[in-house]
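I have a structure I would like to understand better, so I am pasting it below and will then ask my questions one at a time.
Every protein chain but one is kept in place in this view of the complex.
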Amino acid sequence: MIQTQSGQETGPAKRDWEPKIVAFLCNWCSYAGADLAGVSRIQYPHNIRVIRVPCSGRVNPVFLLRALQNGADGVLVSGCHPGDCHYISGNLVARRKFALLKELLQYAGIEPERVQFTWVSASEGGRFAAIVEKVVEEVRRLGPNDKLVKKL
Amino acid sequence: MTEKRIPHTDLDRLLDRLRGLGAVHAPTRDESGDVILAEVSPGKPVVLDYKNFPLSPKVFLLPQTQTLLRFTNGKPHEPAPVAGNGGPSQGDGRPPNRQAFLFGVRPCDARALLALDEVFLGGDQRDPYYERLRAKTVVIVLACTRPMSSCFCTSVGGGPSDEAGADVLAIGLEADLLLRAITPKGEDLLSSAADLLGDATPPAIEEAQERARKAADQIAPVELDRSAERLRNAYDSPLWGILSQKCLGCGTCSFLCPTCHCFDITDEVRGDVVRRVRTWDCCAYPLFTLHASGHNPRPTPKERWRQRLMHKFRYAVENLGRLFCVGCGRCIRNCPVSLDLRAVFRELGA
Partner (left out) sequence: MSASHEIETRLRETAEKLLREKRVDLFLGYEKASLPFRTTPLFLTSPEEVKRLAWNPFCTTNLAVYLPRLFKPPADAREAKTAPPPPTVGLVLKGCDTRSVVALIQERRVPREKLMLVGVACPGMVDWRKAERALREHEPLGAGEDAQGNIHVVVEDGTELTLRREEIVADACLECRSPTPSIHDALLGTPVEGKDPEAARQQTAAFEAKPLSARWAHLQETFSRCIRCNACRQACPVCSCCKECLLDQTRPRWVGAGTDISDVTIYHLVRAFHMAGRCTDCGACARACPMGIDTRLLARKVNQEVEDLYGYRPGEALDAKPPLADFAADDSQDFLTEP
(Lines give C-alpha, C1' and ligand atoms only; values in the text may rest on other atoms or scores of the structure.)
Protein backbone atom coordinates (compact mmCIF):
# COMPACT_ATOMS: atom_id res chain seq x y z
CA MET A 1 0.00 0.00 0.00
CA ILE A 2 1.20 3.46 -0.74
CA GLN A 3 1.39 5.72 2.27
CA THR A 4 1.58 9.43 1.95
CA GLN A 5 3.80 11.23 4.34
CA SER A 6 2.23 14.63 3.74
CA GLY A 7 3.11 17.23 6.25
CA GLN A 8 6.50 15.67 6.92
CA GLU A 9 9.24 18.20 6.38
CA THR A 10 12.30 16.48 5.03
CA GLY A 11 14.59 19.41 4.60
CA PRO A 12 14.78 23.16 5.13
CA ALA A 13 13.07 25.01 2.30
CA LYS A 14 15.34 27.77 1.06
CA ARG A 15 13.79 31.15 0.73
CA ASP A 16 12.43 31.69 -2.79
CA TRP A 17 12.98 28.06 -3.60
CA GLU A 18 10.64 26.74 -6.29
CA PRO A 19 10.26 23.00 -6.86
CA LYS A 20 11.66 21.68 -10.14
CA ILE A 21 9.56 18.83 -11.49
CA VAL A 22 10.65 16.86 -14.52
CA ALA A 23 7.65 15.47 -16.39
CA PHE A 24 7.93 12.58 -18.88
CA LEU A 25 4.85 12.85 -21.08
CA CYS A 26 3.88 10.40 -23.74
CA ASN A 27 3.60 12.05 -27.13
CA TRP A 28 0.15 10.84 -28.15
CA CYS A 29 -1.94 11.45 -25.06
CA SER A 30 -0.32 13.27 -22.19
CA TYR A 31 1.79 15.68 -24.21
CA ALA A 32 -1.26 16.51 -26.30
CA GLY A 33 -3.27 16.97 -23.12
CA ALA A 34 -0.65 19.37 -21.80
CA ASP A 35 -0.76 21.19 -25.10
CA LEU A 36 -4.52 21.44 -24.85
CA ALA A 37 -4.19 22.97 -21.40
CA GLY A 38 -1.91 25.58 -22.88
CA VAL A 39 -4.12 26.31 -25.87
CA SER A 40 -7.14 26.62 -23.58
CA ARG A 41 -5.21 29.10 -21.46
CA ILE A 42 -5.64 27.00 -18.35
CA GLN A 43 -3.18 28.31 -15.78
CA TYR A 44 -1.00 25.80 -14.02
CA PRO A 45 2.29 26.07 -12.13
CA HIS A 46 5.39 26.78 -14.20
CA ASN A 47 7.51 24.36 -12.21
CA ILE A 48 7.35 21.44 -14.58
CA ARG A 49 9.88 20.81 -17.34
CA VAL A 50 8.51 18.49 -19.96
CA ILE A 51 10.37 15.70 -21.71
CA ARG A 52 8.37 14.18 -24.54
CA VAL A 53 8.63 10.42 -25.00
CA PRO A 54 6.89 8.31 -27.65
CA CYS A 55 5.15 6.19 -25.02
CA SER A 56 5.10 5.89 -21.24
CA GLY A 57 6.53 2.40 -21.81
CA ARG A 58 9.71 4.01 -23.09
CA VAL A 59 10.43 5.46 -19.67
CA ASN A 60 13.33 3.60 -18.05
CA PRO A 61 13.47 3.83 -14.24
CA VAL A 62 17.00 5.11 -14.57
CA PHE A 63 15.63 8.30 -16.19
CA LEU A 64 13.72 9.12 -13.02
CA LEU A 65 16.70 8.45 -10.81
CA ARG A 66 18.97 10.51 -13.05
CA ALA A 67 16.52 13.40 -12.89
CA LEU A 68 16.65 13.34 -9.11
CA GLN A 69 20.42 13.02 -9.21
CA ASN A 70 20.72 16.06 -11.45
CA GLY A 71 18.67 18.29 -9.20
CA ALA A 72 15.01 17.62 -9.84
CA ASP A 73 12.86 17.86 -6.73
CA GLY A 74 10.21 15.59 -8.17
CA VAL A 75 9.37 13.51 -11.22
CA LEU A 76 6.06 12.95 -12.95
CA VAL A 77 5.40 10.31 -15.59
CA SER A 78 2.19 10.44 -17.57
CA GLY A 79 0.84 8.17 -20.28
CA CYS A 80 -2.34 7.21 -22.08
CA HIS A 81 -5.21 5.59 -20.20
CA PRO A 82 -5.04 1.79 -20.30
CA GLY A 83 -6.67 0.63 -23.49
CA ASP A 84 -5.86 3.84 -25.35
CA CYS A 85 -2.12 3.42 -25.89
CA HIS A 86 -1.05 4.46 -29.37
CA TYR A 87 1.22 1.40 -29.38
CA ILE A 88 -1.56 -0.80 -28.00
CA SER A 89 0.08 -2.08 -24.82
CA GLY A 90 3.07 0.14 -24.00
CA ASN A 91 1.33 1.72 -21.06
CA LEU A 92 0.10 -1.65 -19.79
CA VAL A 93 3.66 -2.96 -19.50
CA ALA A 94 4.68 0.40 -18.06
CA ARG A 95 1.94 0.11 -15.43
CA ARG A 96 3.67 -2.88 -13.91
CA LYS A 97 7.09 -1.22 -14.07
CA PHE A 98 5.83 1.92 -12.38
CA ALA A 99 3.93 0.05 -9.66
CA LEU A 100 7.10 -1.81 -8.71
CA LEU A 101 9.31 1.24 -9.02
CA LYS A 102 7.10 3.31 -6.76
CA GLU A 103 7.16 0.57 -4.12
CA LEU A 104 10.89 0.10 -4.37
CA LEU A 105 11.72 3.80 -4.09
CA GLN A 106 9.41 4.28 -1.14
CA TYR A 107 10.92 1.21 0.52
CA ALA A 108 14.34 2.77 0.06
CA GLY A 109 13.18 5.90 1.85
CA ILE A 110 12.42 8.28 -1.00
CA GLU A 111 9.24 10.22 -0.32
CA PRO A 112 6.47 8.80 -2.55
CA GLU A 113 5.28 12.30 -3.49
CA ARG A 114 8.54 12.91 -5.32
CA VAL A 115 7.92 10.20 -7.90
CA GLN A 116 4.39 10.19 -9.28
CA PHE A 117 2.57 8.48 -12.14
CA THR A 118 -0.68 9.20 -13.88
CA TRP A 119 -2.75 8.78 -17.06
CA VAL A 120 -3.84 11.87 -18.98
CA SER A 121 -5.57 11.69 -22.32
CA ALA A 122 -5.26 14.14 -25.21
CA SER A 123 -8.59 15.73 -24.35
CA GLU A 124 -7.90 16.20 -20.65
CA GLY A 125 -6.27 19.60 -20.53
CA GLY A 126 -7.99 20.47 -17.28
CA ARG A 127 -7.02 17.17 -15.67
CA PHE A 128 -3.41 17.71 -16.64
CA ALA A 129 -3.37 21.13 -15.03
CA ALA A 130 -4.99 19.81 -11.88
CA ILE A 131 -2.47 17.01 -11.59
CA VAL A 132 0.45 19.37 -12.04
CA GLU A 133 -1.02 21.65 -9.34
CA LYS A 134 -1.23 18.70 -7.00
CA VAL A 135 2.25 17.36 -7.68
CA VAL A 136 3.89 20.77 -7.34
CA GLU A 137 2.07 21.46 -4.08
CA GLU A 138 3.04 18.12 -2.61
CA VAL A 139 6.69 18.53 -3.56
CA ARG A 140 6.72 22.12 -2.31
CA ARG A 141 5.54 20.88 1.07
CA LEU A 142 8.38 18.35 1.16
CA GLY A 143 11.07 20.89 0.43
CA PRO A 144 14.08 20.59 -1.85
CA ASN A 145 15.16 17.05 -2.65
CA ASP A 146 18.30 15.94 -0.85
CA LYS A 147 18.21 12.30 -1.89
CA LEU A 148 20.35 10.97 -4.74
CA VAL A 149 21.58 14.49 -5.41
CA LYS A 150 25.09 14.48 -6.80
CA LYS A 151 27.30 17.52 -6.58
CA LEU A 152 29.97 17.64 -9.24
CA MET B 1 68.37 2.53 13.22
CA THR B 2 66.56 3.53 16.38
CA GLU B 3 64.77 0.83 18.31
CA LYS B 4 62.43 1.82 21.11
CA ARG B 5 59.62 0.24 23.02
CA ILE B 6 56.35 1.31 24.59
CA PRO B 7 54.05 -0.65 26.92
CA HIS B 8 50.84 -1.77 25.22
CA THR B 9 48.88 0.24 27.77
CA ASP B 10 50.58 3.43 26.59
CA LEU B 11 49.75 3.00 22.91
CA ASP B 12 46.83 5.44 23.19
CA ARG B 13 49.19 8.11 24.48
CA LEU B 14 51.44 7.63 21.48
CA LEU B 15 48.50 7.91 19.11
CA ASP B 16 47.35 11.05 20.94
CA ARG B 17 50.78 12.54 20.43
CA LEU B 18 50.52 11.77 16.72
CA ARG B 19 47.07 13.37 16.61
CA GLY B 20 48.78 16.62 17.40
CA LEU B 21 50.78 16.20 14.20
CA GLY B 22 48.10 14.92 11.82
CA ALA B 23 45.28 12.47 11.22
CA VAL B 24 45.70 9.10 12.87
CA HIS B 25 44.24 6.05 11.13
CA ALA B 26 44.31 2.90 13.20
CA PRO B 27 42.56 -0.48 13.33
CA THR B 28 39.04 -0.10 14.66
CA ARG B 29 35.81 -2.08 14.45
CA ASP B 30 33.09 -0.95 12.07
CA GLU B 31 29.33 -1.50 12.39
CA SER B 32 29.47 -5.01 10.97
CA GLY B 33 32.21 -6.08 13.37
CA ASP B 34 35.04 -6.11 10.84
CA VAL B 35 38.32 -4.43 11.73
CA ILE B 36 39.11 -1.63 9.28
CA LEU B 37 41.79 1.04 9.04
CA ALA B 38 39.99 4.29 9.71
CA GLU B 39 40.53 7.62 11.38
CA VAL B 40 40.22 7.15 15.11
CA SER B 41 39.21 10.05 17.28
CA PRO B 42 40.42 10.13 20.87
CA GLY B 43 38.59 7.63 23.00
CA LYS B 44 37.63 5.36 20.12
CA PRO B 45 39.03 1.93 20.87
CA VAL B 46 41.96 0.71 18.80
CA VAL B 47 41.83 -3.00 18.08
CA LEU B 48 45.03 -4.96 17.75
CA ASP B 49 43.37 -8.34 17.48
CA TYR B 50 42.92 -8.65 13.72
CA LYS B 51 44.49 -10.48 10.80
CA ASN B 52 44.23 -7.89 8.03
CA PHE B 53 41.84 -5.24 6.75
CA PRO B 54 39.34 -5.98 3.98
CA LEU B 55 40.60 -3.04 1.91
CA SER B 56 44.31 -2.50 1.41
CA PRO B 57 45.91 0.85 2.38
CA LYS B 58 46.35 1.71 -1.30
CA VAL B 59 42.97 3.35 -0.80
CA PHE B 60 44.73 6.19 1.05
CA LEU B 61 47.08 6.94 -1.84
CA LEU B 62 44.93 5.98 -4.80
CA PRO B 63 41.32 6.57 -3.69
CA GLN B 64 38.63 4.60 -5.48
CA THR B 65 37.15 7.90 -6.64
CA GLN B 66 39.39 10.92 -6.96
CA THR B 67 38.53 14.27 -8.47
CA LEU B 68 41.41 15.41 -10.65
CA LEU B 69 40.03 18.65 -12.10
CA ARG B 70 37.00 20.86 -12.11
CA PHE B 71 35.99 23.33 -14.77
CA THR B 72 33.17 25.83 -14.73
CA ASN B 73 32.47 27.71 -17.93
CA GLY B 74 35.77 26.54 -19.35
CA LYS B 75 37.82 27.82 -16.42
CA PRO B 76 39.58 25.38 -14.10
CA HIS B 77 39.26 25.95 -10.40
CA GLU B 78 40.32 24.54 -7.08
CA PRO B 79 38.22 21.50 -6.31
CA ALA B 80 35.60 22.11 -3.68
CA PRO B 81 35.17 19.42 -1.04
CA VAL B 82 33.43 16.41 -2.53
CA ALA B 83 29.99 15.55 -1.18
CA GLY B 84 29.50 11.99 -0.10
CA ASN B 85 30.95 9.74 2.51
CA GLY B 86 34.31 11.45 2.35
CA GLY B 87 35.96 8.26 3.52
CA PRO B 88 39.33 7.00 2.31
CA SER B 89 37.74 5.77 -0.89
CA GLN B 90 36.95 9.29 -2.00
CA GLY B 91 39.36 12.06 -2.49
CA ASP B 92 39.64 15.34 -4.29
CA GLY B 93 42.70 16.66 -6.06
CA ARG B 94 43.59 19.12 -3.29
CA PRO B 95 46.90 18.54 -1.59
CA PRO B 96 46.26 17.22 1.90
CA ASN B 97 47.17 19.77 4.52
CA ARG B 98 47.80 17.24 7.24
CA GLN B 99 50.01 14.26 7.68
CA ALA B 100 48.22 10.95 7.70
CA PHE B 101 49.60 8.36 10.09
CA LEU B 102 48.59 4.84 9.07
CA PHE B 103 49.08 2.67 12.13
CA GLY B 104 48.63 -1.08 11.92
CA VAL B 105 49.41 -1.65 8.25
CA ARG B 106 50.59 -5.23 7.68
CA PRO B 107 54.05 -5.85 6.18
CA CYS B 108 52.58 -7.23 2.94
CA ASP B 109 50.50 -4.10 2.36
CA ALA B 110 53.46 -1.83 3.17
CA ARG B 111 55.63 -3.65 0.66
CA ALA B 112 52.86 -3.12 -1.89
CA LEU B 113 53.20 0.65 -1.47
CA LEU B 114 56.72 0.36 -2.87
CA ALA B 115 55.28 -1.31 -5.97
CA LEU B 116 52.77 1.52 -6.34
CA ASP B 117 55.62 4.03 -5.94
CA GLU B 118 57.34 2.35 -8.90
CA VAL B 119 54.23 2.90 -11.03
CA PHE B 120 53.27 6.42 -10.00
CA LEU B 121 56.64 7.94 -9.13
CA GLY B 122 59.21 5.77 -10.88
CA GLY B 123 58.93 6.88 -14.50
CA ASP B 124 59.69 10.07 -16.39
CA GLN B 125 56.49 11.59 -15.12
CA ARG B 126 55.42 11.62 -11.52
CA ASP B 127 51.72 11.40 -10.75
CA PRO B 128 51.11 14.63 -8.80
CA TYR B 129 47.94 13.39 -7.11
CA TYR B 130 49.63 10.24 -5.82
CA GLU B 131 52.79 12.16 -4.95
CA ARG B 132 51.00 14.70 -2.80
CA LEU B 133 49.24 12.03 -0.78
CA ARG B 134 52.36 9.87 -0.51
CA ALA B 135 54.49 12.73 0.78
CA LYS B 136 52.08 13.28 3.64
CA THR B 137 51.67 9.63 4.61
CA VAL B 138 53.61 7.92 7.38
CA VAL B 139 53.35 4.13 7.51
CA ILE B 140 53.61 2.36 10.85
CA VAL B 141 53.61 -1.35 10.17
CA LEU B 142 52.40 -3.83 12.75
CA ALA B 143 54.10 -7.23 12.32
CA CYS B 144 51.90 -10.30 12.00
CA THR B 145 51.81 -13.08 14.55
CA ARG B 146 48.94 -15.17 13.18
CA PRO B 147 49.11 -15.68 9.42
CA MET B 148 46.05 -16.91 7.54
CA SER B 149 45.95 -20.00 5.36
CA SER B 150 45.65 -17.65 2.39
CA CYS B 151 48.90 -15.81 3.24
CA PHE B 152 52.07 -16.43 1.24
CA CYS B 153 54.20 -13.33 1.81
CA THR B 154 57.29 -15.43 2.43
CA SER B 155 57.16 -16.78 -1.11
CA VAL B 156 57.25 -13.32 -2.71
CA GLY B 157 60.19 -11.87 -0.85
CA GLY B 158 58.26 -10.62 2.17
CA GLY B 159 57.54 -11.90 5.64
CA PRO B 160 55.42 -11.37 8.74
CA SER B 161 57.82 -8.74 10.11
CA ASP B 162 59.30 -7.49 6.88
CA GLU B 163 60.46 -3.86 6.85
CA ALA B 164 59.90 -2.96 3.19
CA GLY B 165 57.59 0.04 2.85
CA ALA B 166 57.48 0.79 6.56
CA ASP B 167 58.53 4.08 8.11
CA VAL B 168 58.30 2.45 11.51
CA LEU B 169 57.97 -1.28 12.18
CA ALA B 170 56.06 -2.21 15.32
CA ILE B 171 56.32 -5.73 16.72
CA GLY B 172 53.96 -6.81 19.47
CA LEU B 173 55.71 -8.44 22.40
CA GLU B 174 54.25 -9.84 25.59
CA ALA B 175 54.06 -6.54 27.47
CA ASP B 176 55.40 -3.99 25.02
CA LEU B 177 55.33 -2.87 21.46
CA LEU B 178 58.81 -2.78 19.91
CA LEU B 179 59.20 0.20 17.56
CA ARG B 180 61.95 0.24 14.97
CA ALA B 181 62.52 3.32 12.78
CA ILE B 182 63.20 2.28 9.19
CA THR B 183 63.22 5.59 7.29
CA PRO B 184 64.05 9.22 8.18
CA LYS B 185 60.29 9.83 8.51
CA GLY B 186 60.23 6.99 11.01
CA GLU B 187 63.16 8.44 12.95
CA ASP B 188 61.32 11.80 13.11
CA LEU B 189 58.22 10.09 14.42
CA LEU B 190 60.10 8.31 17.19
CA SER B 191 61.93 11.48 18.22
CA SER B 192 58.67 13.43 18.40
CA ALA B 193 57.43 10.92 20.97
CA ALA B 194 60.79 10.24 22.64
CA ASP B 195 59.49 11.02 26.13
CA LEU B 196 56.89 8.25 25.85
CA LEU B 197 59.32 5.58 24.70
CA GLY B 198 61.87 3.44 26.45
CA ASP B 199 64.91 1.87 24.85
CA ALA B 200 64.55 -1.54 23.29
CA THR B 201 66.47 -4.02 25.40
CA PRO B 202 68.35 -7.01 23.90
CA PRO B 203 65.80 -9.48 25.39
CA ALA B 204 63.00 -7.47 23.74
CA ILE B 205 64.76 -7.59 20.38
CA GLU B 206 65.34 -11.32 20.88
CA GLU B 207 61.63 -11.84 21.63
CA ALA B 208 60.70 -9.91 18.50
CA GLN B 209 62.88 -12.08 16.32
CA GLU B 210 61.49 -15.24 17.90
CA ARG B 211 57.90 -14.15 17.24
CA ALA B 212 58.74 -13.27 13.64
CA ARG B 213 60.31 -16.67 13.13
CA LYS B 214 57.29 -18.49 14.60
CA ALA B 215 54.90 -16.58 12.38
CA ALA B 216 56.96 -17.22 9.24
CA ASP B 217 57.02 -20.95 10.01
CA GLN B 218 53.24 -21.08 9.84
CA ILE B 219 53.14 -19.85 6.25
CA ALA B 220 53.06 -22.57 3.61
CA PRO B 221 55.52 -21.87 0.78
CA VAL B 222 54.41 -21.48 -2.82
CA GLU B 223 56.62 -22.38 -5.78
CA LEU B 224 57.14 -18.91 -7.17
CA ASP B 225 60.80 -19.22 -8.12
CA ARG B 226 61.58 -18.02 -11.62
CA SER B 227 57.92 -17.16 -12.04
CA ALA B 228 58.63 -14.81 -14.96
CA GLU B 229 60.50 -17.47 -16.91
CA ARG B 230 57.97 -20.18 -16.19
CA LEU B 231 55.11 -17.97 -17.25
CA ARG B 232 56.90 -16.96 -20.42
CA ASN B 233 57.27 -20.61 -21.36
CA ALA B 234 53.66 -21.38 -20.50
CA TYR B 235 51.92 -18.58 -22.42
CA ASP B 236 50.08 -21.02 -24.69
CA SER B 237 49.42 -23.67 -22.08
CA PRO B 238 45.90 -25.12 -22.11
CA LEU B 239 46.00 -24.61 -18.35
CA TRP B 240 44.81 -21.02 -18.75
CA GLY B 241 41.63 -22.01 -20.48
CA ILE B 242 40.87 -24.68 -17.90
CA LEU B 243 41.53 -22.63 -14.78
CA SER B 244 39.92 -19.42 -16.00
CA GLN B 245 36.58 -21.00 -16.91
CA LYS B 246 35.38 -20.28 -13.39
CA CYS B 247 36.28 -16.59 -13.38
CA LEU B 248 33.19 -14.39 -13.14
CA GLY B 249 35.02 -11.22 -14.15
CA CYS B 250 33.76 -9.63 -10.95
CA GLY B 251 36.72 -7.36 -10.20
CA THR B 252 36.98 -8.27 -6.54
CA CYS B 253 40.58 -9.51 -6.83
CA SER B 254 41.88 -6.33 -8.47
CA PHE B 255 39.98 -3.97 -6.28
CA LEU B 256 41.18 -5.59 -3.09
CA CYS B 257 44.74 -6.22 -4.34
CA PRO B 258 47.25 -3.88 -2.68
CA THR B 259 49.37 -3.57 -5.83
CA CYS B 260 46.70 -3.40 -8.53
CA HIS B 261 46.53 0.16 -9.78
CA CYS B 262 44.71 0.36 -13.10
CA PHE B 263 42.30 3.22 -13.32
CA ASP B 264 39.80 4.88 -15.59
CA ILE B 265 39.32 8.62 -16.05
CA THR B 266 35.89 10.00 -16.81
CA ASP B 267 34.54 13.46 -17.39
CA GLU B 268 31.23 14.11 -15.71
CA VAL B 269 29.34 17.01 -17.20
CA ARG B 270 26.31 18.88 -15.99
CA GLY B 271 25.50 22.14 -17.67
CA ASP B 272 28.71 24.15 -17.63
CA VAL B 273 30.37 22.24 -14.80
CA VAL B 274 32.81 19.48 -15.67
CA ARG B 275 34.45 17.20 -13.19
CA ARG B 276 37.26 14.90 -14.23
CA VAL B 277 37.37 11.92 -11.98
CA ARG B 278 39.69 8.92 -11.63
CA THR B 279 38.19 5.58 -10.56
CA TRP B 280 39.54 2.07 -10.11
CA ASP B 281 39.32 -0.22 -13.11
CA CYS B 282 40.00 -3.91 -13.53
CA CYS B 283 41.58 -5.90 -16.35
CA ALA B 284 39.20 -8.75 -15.67
CA TYR B 285 36.33 -6.68 -17.03
CA PRO B 286 35.62 -7.34 -20.72
CA LEU B 287 35.20 -3.59 -21.26
CA PHE B 288 38.78 -2.99 -20.15
CA THR B 289 40.24 -3.77 -23.57
CA LEU B 290 37.19 -3.27 -25.77
CA HIS B 291 38.11 -1.20 -28.79
CA ALA B 292 35.81 1.38 -30.34
CA SER B 293 35.67 -0.85 -33.41
CA GLY B 294 34.10 -3.62 -31.35
CA HIS B 295 37.20 -5.79 -31.43
CA ASN B 296 38.42 -7.08 -28.11
CA PRO B 297 42.00 -8.40 -27.95
CA ARG B 298 41.14 -10.17 -24.70
CA PRO B 299 37.78 -11.58 -25.64
CA THR B 300 37.26 -14.31 -23.01
CA PRO B 301 38.02 -14.86 -19.32
CA LYS B 302 40.99 -16.98 -20.38
CA GLU B 303 42.90 -14.08 -21.96
CA ARG B 304 41.96 -11.74 -19.13
CA TRP B 305 42.90 -14.07 -16.31
CA ARG B 306 46.14 -15.00 -17.98
CA GLN B 307 46.92 -11.32 -18.45
CA ARG B 308 46.35 -10.59 -14.81
CA LEU B 309 48.81 -13.20 -13.66
CA MET B 310 51.29 -12.35 -16.42
CA HIS B 311 51.23 -8.71 -15.39
CA LYS B 312 51.88 -9.46 -11.74
CA PHE B 313 54.37 -12.26 -12.02
CA ARG B 314 56.09 -11.73 -15.34
CA TYR B 315 55.68 -8.32 -17.02
CA ALA B 316 56.26 -6.43 -13.79
CA VAL B 317 59.38 -8.47 -13.15
CA GLU B 318 60.65 -7.96 -16.69
CA ASN B 319 59.84 -4.24 -16.80
CA LEU B 320 60.21 -3.02 -13.25
CA GLY B 321 62.30 -5.71 -11.62
CA ARG B 322 59.78 -6.60 -8.94
CA LEU B 323 56.84 -8.90 -8.40
CA PHE B 324 53.49 -7.18 -8.23
CA CYS B 325 52.17 -9.55 -5.63
CA VAL B 326 52.84 -9.34 -1.92
CA GLY B 327 51.17 -12.56 -0.87
CA CYS B 328 48.37 -10.91 1.15
CA GLY B 329 45.88 -13.52 -0.05
CA ARG B 330 42.92 -11.15 -0.40
CA CYS B 331 42.22 -12.36 -3.94
CA ILE B 332 42.10 -15.94 -2.74
CA ARG B 333 39.93 -15.29 0.29
CA ASN B 334 37.40 -13.05 -1.43
CA CYS B 335 37.05 -14.64 -4.85
CA PRO B 336 33.37 -15.66 -5.06
CA VAL B 337 34.37 -18.89 -6.79
CA SER B 338 37.50 -19.52 -4.74
CA LEU B 339 39.99 -19.24 -7.59
CA ASP B 340 43.48 -19.55 -6.16
CA LEU B 341 46.42 -18.22 -8.13
CA ARG B 342 48.74 -20.44 -6.14
CA ALA B 343 47.20 -23.37 -8.02
CA VAL B 344 48.53 -21.94 -11.26
CA PHE B 345 52.12 -22.14 -10.09
CA ARG B 346 51.59 -25.62 -8.69
CA GLU B 347 50.21 -26.82 -12.03
CA LEU B 348 52.72 -24.97 -14.16
CA GLY B 349 55.60 -27.08 -13.08
CA ALA B 350 59.20 -26.11 -13.49
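The chains carry the letters A and B, assigned in the order they are written, with residues numbered from 1 in each.
Criterion: a residue touches a chain if its C-beta (ideal position, glycine included) is under 8 Å from a C-beta of that chain, and two chains touch if they have at least 3 such contacts.
Note that this is a predicted model, so its numbers are computed, not measured.
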| item | value |
| --- | --- |
| Touch criterion as defined above, residue of B:139, B:177 or B:256 at the omitted chain | B:256 |
| Hidden partner interface residues of chain A, rising order | 1-2, 5, 8, 10, 60-62, 65-66, 69, 76, 82, 89, 92-93, 95-111, 116-119, 127, 130-131, 133-135, 147-150 |
| Contact set of chain B toward the excluded chain (per top definition) | 31-34, 49, 51, 54-55, 64-65, 82-85, 87, 89-90, 146-150, 218, 242, 245-246, 248-252, 255-256, 264, 266, 268, 277, 279-280, 282, 285, 287, 332-334, 336-340, 342-343 |
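Simple rule for what comes next: only the chains that are shown with their structure count from here on.
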| item | value |
| --- | --- |
| Residue ranges of chain A touching chain B (in the complex, touch as defined) | 70, 149-152 |
| Touching residues on chain B, where the partner in the complex is chain A | 70, 80, 82-83, 268, 270, 273-275 |
